[in-house]
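Note that one protein chain is taken out, while the other chains of the complex remain in position.
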Amino acid sequence: MLDKEGIAKRIAQEIQNNYYVNLGIGIPTLVANYIPKNINVCFQSENGLLGMGPFPSEDAVDADLINAGKQTITMLPGASIFDSAMSFGMIHAQKIDLTILGAMEVSEMGDIANWKIPGKMVKGMGGAMDLVASAKNIIVAMQHVNKEGESKLLPKCSLPLTGIRCVKKIVTELAVLAVLPEGGFKLLERAPGVSVETIKKATLGKLVIEGDIPEMAFN
Amino acid sequence: MLDKEGIAKRIAQEIQNNYYVNLGIGIPTLVANYIPKNINVCFQSENGLLGMGPFPSEDAVDADLINAGKQTITMLPGASIFDSAMSFGMIHAQKIDLTILGAMEVSEMGDIANWKIPGKMVKGMGGAMDLVASAKNIIVAMQHVNKEGESKLLPKCSLPLTGIRCVKKIVTELAVLAVLPEGGFKLLERAPGVSVETIKKATLGKLVIEGDIPEMAFN
Amino acid sequence: MMNKKVKDAESAIFDIKDGDTLMLGGFGLCGIPENCISALVKMGVKNLTCISNNAGVDDFGIGLMLQQKQVKKMIASYVGENAEFERQLLTGELDVELIPQGTLAFRCMAAGYGMPAIYTPAGVGTEVAIGKEIRNFNGKDYLLEMAFNASFAIVKAWKGDTEGNLIYKATARNFNAAMAMAGKITIAEVEELVEPGGLDPNEIHTPGIYVHRIFQGSNYEKRIEKKTITK
Partner (left out) sequence: MMNKKVKDAESAIFDIKDGDTLMLGGFGLCGIPENCISALVKMGVKNLTCISNNAGVDDFGIGLMLQQKQVKKMIASYVGENAEFERQLLTGELDVELIPQGTLAFRCMAAGYGMPAIYTPAGVGTEVAIGKEIRNFNGKDYLLEMAFNASFAIVKAWKGDTEGNLIYKATARNFNAAMAMAGKITIAEVEELVEPGGLDPNEIHTPGIYVHRIFQGSNYEKRIEKKTITK
């Protein structure tokens, strides 16, 4: 079973050379720490920055330089600043190669719910609806089950949707799964020490298992 | 009867303090030379400049700094540069107070034709269709009759239209006329030494004459 | 040319009245028009509709206006981090319309570009699409979203000149640039106000034609919401 860092580490393997990547809040933010040295990647922050660097040192903190999670950050050489309209323009024009975000629920059709729990949480969708409606490739980073032990991989989302038929891949503490175009979660990899049986039990939506399922490889 | 400079001089009187103005090619360009000293005006050039200044001195000529008529120009202090999309954005959002342009024909409904003579001239509409479709206030600067002596103020335009129901005022070598909302050219002023009879003869569209028509005043 | 300089925030917002619709620039607390918000609180104008990406925090930004119950309706994309906001929302004192962040930006831009409406894929298949026109282009569905129509846009820039030209700093540009274009009256507060000629025309983000009033603000707190540093 993976911890959050493990999930981030596994997702980092999905990033290819010269990718422009948008990272959501939470586990996705951790992915930046595990990019292989030989991979060029450029992080976009949808509040208006390409070329986001690490957190600043104490004396380099600038209130005018934050990421979409409102954290103080830095810019790498070659960074560029733009306004919110152009930022979502490049998102909608599919210039971002990969979007990694968290979810409360994912359906076997690739629908995603991550912005609202009626009567309980109303923070708003922020840029998530734009990202999921436009991204070429979306990977969801999340726990396989919620705090009540209920599966978050469902036949159909019960929470208000953020977007439909958009999630391509899911990485949880238990497994890597692809969402099949015709519907269904195809099990690709098991987390170290996790059995297929465990994943079956934790998955309420249609799970597709073909042949032997390898364990995730980390190096 | 006015010459081109006279038409430009009369139109300059229409410019109010703090106006943003777009000047078309031809007579409109001359208007800039007659702005009263006490009037603040800012000229927009639709290729991407606010705060257009006079033509440069020989040693200040810059190939990267031209107006929409492709003439080399200068920038005044406080000028700003923007791209073509934003330029037409501000035009469509009606941020320009006054547009002055030439015409081949104007109809008594305020339609304008100034971009094409079928089989004879196909230069294109450039920015004219955008300007006439969006301007709050459009003044046409033109000769009252064409080279064949035919009136250019018509019941209906015979040439392909640039825009409909948009011209508010017309200044020619003979007269100043307003286009009435219900249709018709209302005669406002006569050029020095020009009789109402002369204007009547030169106007094919409906001409509305009420009371005494004053002669244009220049100072 | 033009002189759009006014003395201070009070003189810039003098004609904002009860029931007006305001756009307020900023993302979180980054790049918010601090001086104008203070002046609006002092002025006590009520029943406002505020269009802003966020609603500030409890005791800063738009949160200060919420405390004074000056806001009737909030149009935003993300409103976490604000307990008073949540309270007013749950009690029904506050009307809230949550819209996708890109939709918020594009509806501003549409207003500034004279576009009556734009098409966006954001929200298709979700509750955001309810009651909206859906149209398919090239096999993909889009929602028709209308341009905003706000009486005032209030933005914060880094540098400005008396012609109204604006330059923003780093990610404090965010919604300020699109909103500056979108107000029927646009008010800009800047950290440094210079004379015409003091800014490079090539570096201007918002041309002065979009700005109606400008002043040099003071005492910027620039509060940081989530200070994160490398250990």
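For reference, chains read A, B and C in written order, and residue numbers begin at 1 within each chain.
Criterion: contacts are C-beta pairs under 8 Å (C-beta built on N, C-alpha and C of every residue); 3 or more make two chains touch, one makes a residue touch a chain.
Every value quoted in this text rests on a predicted model; they were computed, and no experiment measured them.
Trainee: What shown chains come into contact with the chain that's not displayed?
Mentor: Within the full complex, the chain left out of view touches A, B, C.
Trainee: Check the options A:7, A:32, A:63 or A:91 and report the residue that touches the missing chain.
Mentor: A:91
Trainee: In the whole complex, not just what's shown, which of B:3, B:83 or B:150 touches the removed chain?
Mentor: Missing-chain contact among the listed residues: B:83.
Trainee: Pick out the residues on subunit A that sit against the missing chain.
Mentor: Touch set of subunit A with respect to the missing chain: 18, 20, 40-42, 44, 49-51, 75-82, 85-86, 88-96, 134.
Trainee: For subunit B, which residues touch the unseen chain?
Mentor: Against the left-out chain, subunit B lists 45-49, 54-58, 61-73, 75, 81-85, 87-88, 91-92, 111, 122-130, 133-134, 160-165.
Trainee: Name every residue on subunit C in touch with the hidden partner chain.
Mentor: Given the touch definition above, subunit C has residues 106, 113-121, 137-138, 140, 142, 146, 167-170, 201-203 touching the missing chain.
What we mean here is this: only the chains that are shown with their structure count from here on.
Trainee: What chains do subunit B and subunit C have as common neighbours?
Mentor: Both subunit B and subunit C are touched by no common chain, going by the contact rule given at the top.
Trainee: Taking each residue of subunit A in turn, which ones touch at least two of the other chains?
Mentor: Nothing qualifies.
Trainee: Touching at least two other chains at once: which residues of subunit C meet that condition?
Mentor: In subunit C, no residue touches at least two other chains, as defined above.
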